[in-house]
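Before we start, here is the structure in question, set down as C-alpha cells.
The complex is shown incomplete by one protein chain, all other protein chains being positioned as in the whole.
Labels run A and B following the written order; every chain starts at residue 1.
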Amino acid sequence: MSSRINALDPSQTRSWLGRTLHYLLRDKAGAFGLVLFLFVVLSAVFAPYVAPHSPLQQDLHSSRMPPAWHEGGDWEHPLGTDNLGRDMLSRIIYGSRVSLTVGFFGVLISMSLGLVLGAIAGYLGGRVDAVIMAIANLFLAIPYLLLVVVVAAILGRSLINVILIFGLTNAPLFVRITRGEVFRIRKSGYVESAVSIGAGRARILGHHILPNLIGPMVTVATFEMSGMIFYEAGLGFLGLSVPPGVPSWGNMLAHGRQYITFSPWLAAFPGLAIVVTSLGMNLLGDWLRDVLDPKLRRTAS
Amino acid sequence: MEPVLDVRDLAVQFETVEGTLHAVNGVSFRLRRGETLGIVGESGSGKSVSMMSLLRLIPEPPGKIHRGRALFYDAAETVDLLSLSNRRIGFLRGNRIGYIFQDPMSSLNPLLTVGIQIRESIERHTRLSGTQAKQRAIELLELVGIPSAAQRYGNYPHQFSGGMRQRVMIAIAISCDPAILIADEPTTALDVTVQAQILALVRRLTQELGISVIWISHDLGVIASLADRVLVMYGGTVVERGDVEELFTSPRHPYTVGLLGALPKLQGGEEQLVNIRGTPPSLFSSPTQCPFEPRCPWAFARCKTERPPEFFAGTGRVYLGGTESASTTQDTAESPEQEADEPFVAHRAACFHDLDRDQERDPSEPPAPAQGADKAAEAAGIGAPPSARGSASTDPPPAHTDSRQPSRLTGDRTGAEEL
Partner (left out) sequence: MSEPFVRVENLKQHFPITRGVVFSKQVGAIKAVDDVSFEIYPGETLGLVGESGCGKSTTGRSILRLYEPTDGRVTIDGTEVTALDDEALRAFRPRMQMVFQDSYSSLNPRHSVAKIISEPLVIQGTRDQRKLRDRVAELLELVGLEADHMRRFPHEFSGGQRQRIGIARALSLNPQFIVCDEPISALDVSIQAQVVNLLKSLQRELGLTYLFIAHDLSMVRHISDRVAVMYLGKLAEFGRYDRIFSRPLHPYTQSLMSAVPIPVPEVEKKRQQILLSGDVPSPAKPPPGCVFHTRCPFAAERCRAEVPQQEEVEPDHFVACHMVNDPTVGPQITQRAGHIVEEVKAASGTGPDRQFTPARDVGNR
C-alpha cells in the first residue's frame, strides 16, 4: 500500500539517498561512526580474503612477535603474533565475526521479542499490559552474568547460548521502549484522526504505529549491539563465551592478559578493536537518532 | 516623566543550521516609571526574545545580542543591562527586575513548597532570613490574593490550580520590590475567567506598588485592559507604538489595522473577519525591507527595497530623516529638550504608506501606492485614495505598479505564498 501512495510523489524516493548523504556529511561524527562500522562489518564478512593468514595457523618459531613497526617485527605479521605464533591481525579480523554475530543476532532476538510484546502491551493496555510488563521486569531483575554461568555450566560454552541469553535478557528493554512509544503514538492526534476516517486496527498498526517506531528502534538497536559486543568480550575474558580455540576478541583479551608485561600488544589490539567498534556504533546511533526524526528532515533549502 | 528603562536599537540573532535568524532587528523603546507598557505581537514577532535578552535570558550561543543598549535607571545608579557582567545581571534578575513566564507549572520547582520558593528569592536578594523571610513570604501570598496564605505556604505547586500558581509566580516576581516587572504572556495558558482574576490583581498591584510593567501578550483585549502605552511588534521590529487609546481607536500601521479587524466582537456585526493573508515572516532573510510587505495590501515598490522608519502619526506624516533603520529616526527625533515627554506619547508607525494623508506630501516622500493598493483602499471604504487627489508628482509612475498586486488582492483563500 505504501509504495502505491509513494507513487503519488516520486520526488520522495529519489531524494532520500541524497538527503541522507547530506545529513551524513553535515554530521562529521556520524560519518566517522559509519565508516568505522562499515569497516568492521566488511572485514568480518570478507575475513577470508582480507586476513593475511589463517587465524588458527600456528608457528611456534615466531611466537609473540611484536607489531611490524617495532624492533623484531615483520610486515608478514603486521600486528605481531600471539604466544602460539598465530597472526594477530587475522585473529582480530576473524574475531569480529564472533562479536558481530553476537551483536546482530542478540539484538535481532531481543528486538523481535520486544517489538511484539511491547506493541501488544502498548496497544491493548489494561491487564495484558500489566502482565507483560510484570514478566519483563522479572527478566530485567535476573543478573545476566549469573544466567551465563549457569547455562555455560549446564550446556557448555557455545555461541548460540550467548546469543540466546543476550537476546532474552535484553528483550525487556525493547519491550519497555516499544510499549512506551506505542502508547504515546496511540494517543497521538494522527492515530485519532485515522480512527475518525474509519481505519481499522491493522492499518493503524501498520501505517501509523510501526513506521513511527523505526526511528527509536534502530537507534536503540545500535546502542544495544555495541553493548552486546562489549559484554560478549567481557564474557570471553572471563572464559564464559565461545570455546577457547575460537578466535574472539574476548578470548584474545583473556589470553593476552598473561603476557601483558612482556607483550602488551596481545591484549592491546583486541582491546582496541572492541573500543573502536563500540565507538563507531555509538556515533552511528547518535547520528541515526537525528536522521530518522522526520522533523529534522527538510527537503527545502 | 523620567524613564526607568531606555532600550536603544536592540538586535538579537540566533545562529541555526538553516542560517542566521534575525529575531529582533533594532527595537527601541522607553519605559516610564509606574507605567504599564504593552507589547503586542504574534509568534515570531520577537516580543519575548527582546524582553528575555534584556535580562540576558536567551541561550548564548546560539543566541547573540548583536547590538543595542538597555539603560536601566535604578534608584542608585544607571547601568546598561546588555553590557553588565553575568554576576551583576544575575543580581538584578528577580531583584530589581522581576520576570513572569507564560507557563506557571514549569517555572515552579515541583519538589519544593511554594513557600520555600518565595523565601529563596527573598533570602537571596534581601537581608531578611529565617522567620522574617517566612513572614514576608506569607504577606506576599496574601497580597496576591491566595486565601489562607499561612496554610498554603507549605503546599507544593501541584496542589495549586493554574491561576493560583500564576499568583505564586507573581508573588515571587514582586518579592524584592522590583523597579520593573516583565510579564511574558502570563495569562495565555489560563482560562478566561481566571485570566480576568489575574488581570484585576495585576492592575491593583501596579497601582499599590508603583511598579513599571512590561506586559507581553498576543491578546489585544488583555493589552487594552492593562496597558498605558503599546508597542506593536512584527517580524522583529516595532511597527507601531503609541498611547493605548489612540493606537486602538486609530491604528496607523496596516498590520495593526488588520489585527484589530481580525478579532471577532462580542456585540455588533461583522459578517466577515478581516483576513491578513499570507503567513508570518521568515526571519532568515536579512531585514532590508518592510517585514509586513508580503502581506500588506497597501505595499508598493519602496516597501520592498527599504525598511520604513517610524513616522509620527496624527497630523500628516512627518518624515524624520534617515533611511537606514527605525532607530536612527528615533535618535534624530530626540533633541535634549524634546526628550522629556515626546518619545513616550508620540504615536508612530513604521510604514511608508500614510493611512490618513489629508495633506500634501513632502516632495522627498515616497510615491503613492500602486493602483492595486488603491483599489484595496477603495474596497475597504476608506474613501478616495490619496493619489486621486494628489498632484501629478505624487501619482504612481507605472514602474511602481507591482504586477503581483491584483492577484494578491483576490487570492485571499490562499495562505501559502510564503512557504
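What we mean here is this: a contact is a pair of C-beta atoms (placed from the backbone, for glycine too) under 8 Å apart; a residue touches a chain by one contact, two chains touch by 3 or more.
Worth saying up front: this structure is predicted, and the values here are computed from it rather than measured.
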Of B:L220, B:C290 or B:A313, the one touching the omitted chain in the full complex: B:L220
Residue among B:G46, B:G68, B:G236 or B:P251 that touches the chain left out of view: B:P251
Touching residue (missing chain; options A:V50, A:A68 or A:A194): A:A194
Touching residues (missing chain, whole complex) on chain B: 42-43, 161, 163-164, 191-197, 199-200, 218-225, 227, 244-245, 248-251, 254, 257-268, 270, 272-277, 279-280, 297, 355, 376-377, 379-382, 409-416, 419
Residues of chain A in contact with the chain not shown: 1-2, 4-9, 11-12, 127, 130-131, 134, 188-190, 192-200, 203, 207-208, 211-212, 294-295, 297-300
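One rule holds for everything that comes next: only the chains that are shown with their structure count from here on.
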CA centroid of chain A to CA centroid of chain B, Å: 53
